[in-house]
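All protein chains but one are shown at their positions in the complex.
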Amino acid sequence: MSSVEFQSQILDLLDYLDKRPSNDCFAFNCPIEKLIDCMSALRDQLDFDLLVDATAIDWDQESPRYSVVYHLYSTSNREYIRIVSNCSNDTHPQAPSVSELYPAADWHERETFDLFGIHYTNHPNLKRILMWDEYPYHPLRKDFPLAGIPTDLPAPDVVEVTGASVKSAPLMGGPFVSSHGNHTSGSEPKGKDQSWTESDVKPAT
Amino acid sequence: MTQSQLSYNSKIEGEVVVTRTDAVINWIRSHSVWPMPMGLACCAIELMAAGSSRFDISRFGMEVMRFSPRQADCMIVAGTVTYKMAEVVRRIYDQMPDPKWVVAMGACASSGGMYRSYATLQGVDQILPVDVYISGCPPRPEALLDGMIKLQEKIRKESSTQDLIESKVS
Partner (left out) sequence: MAIKEISIGDTSTQASEVAEFQSEKMELNLGPSHPTTHGVLRVVLEMDGDVITKAEPVIGYLHRGDEKLAENMTYNQFVPYTDRLDYLAPLANNVTYAIAVEKLAGLELPPRCQAIRVLISELARISSHLLGLGVYGMDTGAWTPFMYCFTEREKLYTLFEELTGARFTTSYTRIGGVARDLPDGWTDRVIKFCDNLPSVIETVEKLLTRNKIFTDRTQGIGVISKEDALAYGITGPNLRASGVDLDLRKDKPYSGYENYDFDVPIGTTGDCYDRYLVRVEELYQSIRIVRQVIDKLPDGAWYAEEAKQIFSPPKDKVLTSMEELIQNFMITTEGPKMPEGEVYFEGENPKGALGFFVVSKGGGVPYRLKIRGPSFCNLSILEKLVPGHMMTDITVILGSLDFVMGECDR
């Protein structure tokens, strides 16, 4: 069947989905409370058997701030699909976990929790996976600087001997890169002033 | 000829060599450095390539890559050290018996490399005393061998006997 027919078949079956603009595969917006129903229908009735990716996007100043994104692949129809849902709360985002339906989502959701702070309800083991357990921040949020915020190293015996700690990476006012949007700036890209160097403290503005 | 070189005059002494203990100890130590490869990322592949037959680290007596720190002399930190991994690297270093040396191989181990981010330790010298820094991303195996030769030269200049006596006395 053709792509257009397949897309209308999906929309007929799951009428709460909204089409979403995309450059390649089918993409739909799904309300967060219907997410589990949607994913189980996609798996059981439309044959999307492989969960390839589960992640999130932080839209920064917009509201709702966080969206969870799932990519599914159907081995029989050879099609991808993208499902995007907005998380309920902007300061303490929550989303339902699909790890019962797709065990692959287990680690992906742990990673999203680690990096964004999105709390997945009914997840079997929601703890940090890429950063160490006691790390206090969620690095991929837009308000977290690239260089990092100084904290303590997780091992007190090493700190005692070496005096090391988690420092901000020395970015010297950088990174020097243009910002988003289609405008052309009048001069070379300015530093984003994401952090302080090790020896200089950022002057109080 | 520096003072730590072996001197050997067979006409006078026959088969007895009279020299400084430093010369002998340093000669033995520098020609059988057993590395402990702390292979973390891409530089580990170049380390393995230096051990293979094309570049042959065995010419220098270093092909014995001991993964147990208790049996190794030199820790080659090859790859990016993250903050999560830093405590592991330090603990393994602490388990190595004296005398021990550290080689920071590659840009990531020397100074954090191109990963200036929240998760990367900006140089392994924040937690370990480094003897030789090797630059490159990744350094070619020839660069690694050059670094190990510099380490050998550094070992030859050490005052080993003094250190041994001091450690026995204290």
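In this document, chain identifiers A and B correspond to the written order of the chains, with residue numbering beginning at 1 in each.
The working rule: a residue touches a chain if its C-beta (ideal position, glycine included) is under 8 Å from a C-beta of that chain, and two chains touch if they have at least 3 such contacts.
Given the structure is predicted, the values throughout are model-derived calculations rather than measurements.
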Open item on the list: Using the touch definition from the top, which of A:Ile57, A:Ile149 or A:Met172 touches the missing chain?
Closed with: A:Ile57
TODO: Determine which one of A:Asp24, A:Asp143 or A:Glu160 touches the chain that has been left out.
DONE: A:Asp24
- [ ] Based on the whole complex, identify which of A:Pro93, A:Gly117 or A:Pro139 touches the chain you can't see.
- [x] A:Pro139
- [ ] Spell out the interface residues on chain A facing the chain that's missing from view.
- [x] 21-25, 27, 49-53, 55, 57-58, 69, 71, 75, 78, 80, 82, 102-104, 106-108, 111, 115, 128-132, 139-140, 144, 146, 175, 177-185, 188-189, 192, 194
Task: Contact set of chain B toward the excluded chain (per top definition) - done: 38-42, 44-46, 48-49, 52-54, 67, 79-80, 82, 84-85, 88-89, 92, 114-115, 117-120, 137-138, 140
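What we mean here is this: only the chains that are shown with their structure count from here on.
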- [ ] Between chain A and chain B, tell me the centre distance in angstrom, where each centre is the average of that chain's C-alpha atoms.
- [x] 42
Open item on the list: So in the complex, the part of chain B that touches chain A is made up of which residues?
Closed with: 83-84, 86-87, 90-91, 94, 112, 116-122, 126-128
Task: Complex contacts: residues of chain A adjacent to chain B - done: 130-132, 139, 144-149, 153-155, 157-158, 161-162, 164, 166-171
